[in-house]
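Omission of a single protein chain aside, the complex is shown with its protein chains in their original locations.
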Amino acid sequence: MFDNVWLIPLFPLIGFLINGLLGKKIKNETVIGGIASLAVFGSFIVSCKTFLGLISLPADKRVVDVKIFSWITAGNFNADIAFLIDPLSCLMILIVTGIGFLIHIYSIGYMHGEDGFYRFFAYLNLFIFSMLLLVLGNNLLLMFVGWEGVGLCSYLLIGYYFKKKSAGDAGKKAFVMNRVGDFGFLLGIFGLFWYLGQNHNVWTVQFTELSNSAHLLPTGGIVTFITLCFFLGATGKSAQIPLYTWLPDAMEGPTPVSALIHAATMVTAGVYMIGRMSYIFVRAPETMVVVAVVGACTALFAATIGTAQNDIKRVLAYSTVSQLGYMVLAMGVGAFTAGVFHLMTHAFFKACLFLGSGAVIHSMHGALHHVHSHDDAQDMRNMGGLKKYMPLTFLTFLIATIAIAGIPGFSGFFSKDEILWQAFANPLHGGLNTFLWAMGAVAAGLTAFYMFRLVFMTFFGETRIKAGAEKYLHESPMVIVIPLIVLAALSIVGGYVGIPKLIGDVFGGIPNYLEHYLHPVFANANAYMAAHAHTAHHSHALEWGLMGTSVVIALIGISIAAFLYLVNPTLPAKFTATFPGLHRAVYNKWYIDELYDFVIVNPCKTLGRFLWRGFDVVVIDGLVNGVAHVVMAFGGVVRYLQTGQVYSYAWTMAFGVVVIIGYYLFK
Amino acid sequence: MEINVAQLFATINVATIMPEIILSIMAMVLLLVNVFVPSKQKTYLVWLSLLGIIGAGFSAASGWGQNISSFSGSVVLDNFAIFFKLIFLVSAGLAVLISDQYMERENCNQGELYPLILFATTGMMLMASGTDLMTVFLGLELMSISLYVLAGFNRANLKSNEAGLKYFLLGAFSTGFLLYGMALIYGVTGTTRIAAIASSVAQMNSPLTNTMLGAGMLLIMTGFAFKIAAAPFHMWTPDVYEGAPTPMAAFMSAGPKAAGFAAFLRMFLVAFPMLITQWVDILWVIAVLTMTIGNLTALRQDNIKRMLAYSSIAHAGYALVGFVAANATGTTGILFYMLSYAFMNIGAFAIIVLVGKQGEPNGSVQDFAGLGTKRPVLAAVMSLFLFSLAGMPPTAGFIGKFYLFSGALEQGYVWLAIIGVLNSAASVYYYLRVMVFMYMKPSEEEFGWVTIGAPISLALVVAAAGSLIPGIIPSYILQLAQQAVKLI
Amino acid sequence: MDNLSNYLILSAVLFSIGTIGVLVRRNIIVMFMCIELMLNAVNLTFVALSRHLGNLDGQVFVFFIMTVAAAEAAVGLAMFIAFFNNRESIDADDASLMKW
Partner (left out) sequence: MSNILSLMTFLPIAGVLLLLFIPKDSKGVLRTVAFLTTVATFVVSIPVLTGFQTIADFQFVENVPWIAAGPFAMRYNIGIDGITIWLVILTTFIMPIAVLSTWTAVEDKVKEYMICLLLLETGMLGAFLALDLFLFYIFWEVMLIPMYFIIGIWGGKNRVYAAVKFFIYTMVGSLLMLVALIYLYLLGTKAGITDFSLVHFFSLNVDPATQTWLFLAFALAFAIKVPMFPLHTWLPDAHTEAPTAGSVILAAILLKMGTYGYVRFAMPLFPEATAQFTPLIAVLSVIGVIYAAFVAMVQEDVKKLVAYSSVAHLGYVMLGLFSLNEQGVTGGMLQMINHGISTGALFLIVGFIYERRHTRLISDFGGLAKQMPIFTVIFMIVTLSSIAVPGTNGFVGEFLILIGAYESSLRWYTIIAASGVILAAVYMLWMFQRVMFGELENPKNQKLEDLNAREIAIMVPLIVLIFVIGVYPNPFIEKMTPSIKKVIAQAKVQQTTAQAVSEAQPVAAPAEAPQAATQPAAH
């Protein structure tokens, strides 16, 4: 029934090959964009079919392995090219191909006229292919292939404008930081494979087998180590503390890339991975604490930075980091469904936001270009009042902003609220829960603040663009607008698949579809948690209260933003003047990049230079050549024994005779 | 004391010394021919000498496996002697072939050269065959005296003069020690026959504590050590090789060294095997010193003849490694190595002959710069010789060293073998240096030499074949060498 | 027996004198004469031993040594002359063109 599932990754791969190899010859943008979009659309269709096929199965049969061929076999290690079809992967492929398709369409308009148009679409298709491998892979290794593959595409796409040094740097940074995470991922694979094999003779990296053998794993101990390794991988990919700094820099890439890779899909891979191995993570309570704390901290920390950025994409980037923090927090508190739920809704509204910002930048760029201004097209201080020029963009942007801010009725509310509630009510972390909730709630307020700050600075108020340029501002073409509308719509309705029981009950028992749907995936983990942790029972009133609190916090954030950036636009400047140090620190992202440079990058370079010039050349090679020099020098000395005088030769001979005879006589 | 003449004559078998006879007769014929044929061109003497050498070779080879002793047991024609004789003849043949062009260039193309080479060779053959201290001594002196003259053959050349003089003085000096040693041995054992010495030593009550015996033996050792250029009796070598006419340096490095080993081996392995504990550790030290001093000093030489002289000291050291082992493998190695060494070393000298300029103003390695471009074949052949000298497979030099070091290992002299291979590795540097000049440096000036004459071409071909083929298919020669050492 | 040791000691002394002479003298001819002295010391040893042992080998050996020494002298003196022709000197120190 899933026989043609291999088509899902194949289509983008074909698209990649066609555009990659022939794109330069094709030249026609419509054809190139068409091929690429069609490839993803094809995948989307097959994904839908797969999804329908899956839900037509009884719930307990919804985990299917589809083997394509045997990939690596060495001794007791085996990894197949095989796909795992289960509710989680199905959901992911729908998100990836669906949003991917929209962004492809968008890109046709956005990338119009760019140098290397074909290259862009080739990379984009390759990315979709890798991402599909990541989510479909039925074993850790294949997942890792996708995992690194998306990292690679991210590298390529961030560095798309390779002539800009900053773009190249950002790409490299992204790749290297991801590699740090990959290092953890690899160690995790090794540890798991070795431990289960060594102790239980289960030599496997396949998810279904791992799930079946999860009960063999102890609680804590080695599992903590293994899961921490995996989590290191997740922090790299999902831009969590301490490996988050690459994501803001990744905004050097074209905006569709930011939307697709750095908001909707790739960066959620870490969350996906934790979800995929939830049954292992729950067996490591310490890791769960770490995951939850890192998630909460990232959510809060990134949000603070977001409040002071002026680059529209950077704000969104920090927002993404923050939202990813939420998802990770959800995973850390055992709310796997909620995490995946937020992953999905975030994909909708953040893609919409990024694409909207792209539309703004595109328009700004064109306008500024017309007046030969070198003002930064991405700086919000140059924007303002854009809503009258780009009404559709504004509207979709606003919807997505409301969604992310957590206003009830929009998708973001449901998912975020679920996470906050679980952070408070989960059975895992005891006294830590309150802090986790509080951090999440504050971050939610900050999110609402900076997002509305963004909206106000961009679309409201007076037009600050260079005089004369405003007449060139215009709404984007339909290929750009249509995806925005679709995503905005999804940002509204996307939340209704996962209405919390509390609210559902009010409306006559609307079920939480998502939870039911994902149940088979997390059953193993949930069962373990149920057996090993005491679920505290909280009253409905408390849950309502917390929900209300978070909404109020969000509203406060919005109000402050409105007050500062609509009602009284001079206040922020005064505020910065009052607390210059704080502002500078926040504006400069708490100097984390500089810290990394100082603590890691520069010492590494210095060490490298020392090892090369100091150790390799002087000590090691010095020893090697030293031996040679000593030998040569010795030769230089010995040759002077040869004086050329006959008598000295005779003396030497006589000396030899005497020594030999003497030795003989006296030995 | 009554002498039964008939009985005495009955012990004479001319076949035993047939090769020597042929060579001496040819030498004398050459002397006469040289006087009576008033030709400036001496190439015909080359071919005549070669004829004699080949004749002697056949004569020697025909005695293979017969093991005939004659002249009351003072001369023997056994496989050991034959193998060595062939080595000497090869050296002599190659030396003769490369002499003509050189002597012509250096204006000292006197015809006496060839008879002298043949006489020297006769002396060597006698040394290899000698089973009596007297015959050994006679052979040695016949060889040495001819060589003194050959070293100083270029009378007008100061260096050649000096070479002859130094060689003569030091050679005679060492002869004194050798003879004194022989006298002491004679005194202890009452005989000069090597076999009789052995049985006499065997019958002694305590040969190990007999000071006179030991001292005599060691004095003999120093005498031979001089001939094979072992440290610390090697000092003459560089000066003599550098000063002597190049072909004669080539000849001296191959033939007399082999002859020294022939007599040395026979003497010590036949007459003094009982005393091996007395001499083997001394020889161990000498071997190490010889290898090391030779190689280290060669590293810093610019004059290529001098460099090869030091290298020949080092090679004596390698051969001594086999001697220290004193077993079948080691001695087989010595025989094989001496033969290969004759080919490769004379081959290398032949190239020097061709590259050198009249009067050899400096004779330095720099003269080889650019040879690889100008005369690729010569450079390639020279590389072959040098690689063989360095002991790189697949050359004869490698197989030789392999057996020498194997012999030492077989006897448990692991450190000796290790020192040997390390020396061998160091030696690579100076051999490579010549190749660096040939291939990797541009030539500074034009090469002065003319066409390559037929004799020297023949020598090069033979030497190249002799350096390469035994490296690839060494079995036959190795087996001959093995049969040769069985008898001593 | 006492007789023999006298001869042997004498010849050893002669040999040593010859050796030392070679080592300390610079005149090539004198050096060569010292070498001849060494050889003659050996001859004396041989003769004494031959007499003592009662066989003739030693004495035969002496004949050979004397013959060879004569040949050596002929060759050697010829070379000295050649050297003298070139260098106008017969000092061993002058024969040091080649060294190191």
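Lettered A, B and C in written order, each chain numbered from 1.
Simple rule for what comes next: a residue touches a chain if its C-beta (ideal position, glycine included) is under 8 Å from a C-beta of that chain, and two chains touch if they have at least 3 such contacts.
Computed from a prediction, not measured in an experiment: that's the story for all the values here.
The missing chain, though absent from the view, touches A, B when the full complex is examined. Screening A:Lys49, A:His112, A:Arg179 or A:His365 against the full complex identifies A:Arg179 as the residue touching the chain left out. The chain that is not drawn here is touched, among residues A:Val145, A:Ala335 or A:Leu484, by A:Val145. Interface note for the absent chain: among A:Gln198, A:Thr434 or A:Asn588, the touching residue is A:Gln198. Checked against the full complex, the candidates A:Gly15, A:Gly42, A:Pro87 or A:Gly159 give a single residue touching the omitted chain, namely A:Gly159.
Residue-level contact of subunit A with the missing chain is found at 24, 69-77, 141, 144-145, 147-149, 152, 155, 159, 162-165, 167-169, 171-172, 175-176, 179-180, 182-183, 186-187, 189-191, 193-194, 197-198, 201, 203, 604-605, 607-609, 611-612, 616, 620-621, 624, 628. Listed by residue number, the positions of subunit B touching the unshown chain are 328-329, 332, 372-373, 376, 387, 392-394, 398-399, 402-403, 405-406, 409-410, 414, 417-418, 421-422, 424-426, 428-429, 432-433, 435-436, 439-440, 473-475, 478-479, 481-482.
Basically, only the chains that are shown with their structure count from here on.
Taken as a graph of touching chains, this assembly is complete, with every chain in contact with every other. Between the CA-based centres of subunit A and subunit C the separation comes to 97 Å, rounded to the whole angstrom.
Centres computed as Cα averages put subunit A at a distance of 79 Å from subunit B.
Centre-to-centre separation between subunit B and subunit C, using Cα means, comes to 25 Å.
The set of subunit B residues touching two or more other chains comprises 165-166, 169, 173, 238-239. In subunit C, 19, 22, 31, 92, 95-99 are the positions where the chain touches two or more neighbouring chains simultaneously. If you check the complex, the residues on subunit A that touch subunit B are 628, 631-632, 634-636, 638-639, 641-642, 644, 646, 648-650, 652-653, 655-657, 660-661, 663-665.
Only residues 8, 15, 18-19, 22, 28, 31-32, 35, 38-39, 41-42, 45-46, 49-50, 52-53, 55-58, 60-61, 64-65, 68, 71-72, 75-76, 78-80, 82-83, 85-87, 92, 95-99 of subunit C touch subunit B when the two sit together in their complex.
Partner subunit C is touched in their complex by these residues of subunit B: 1, 133-134, 137-138, 141, 145, 148-149, 152, 155-156, 158-159, 161-166, 168-169, 172-173, 175-176, 179-180, 182-184, 186-187, 190-192, 238-239, 242-243, 306.
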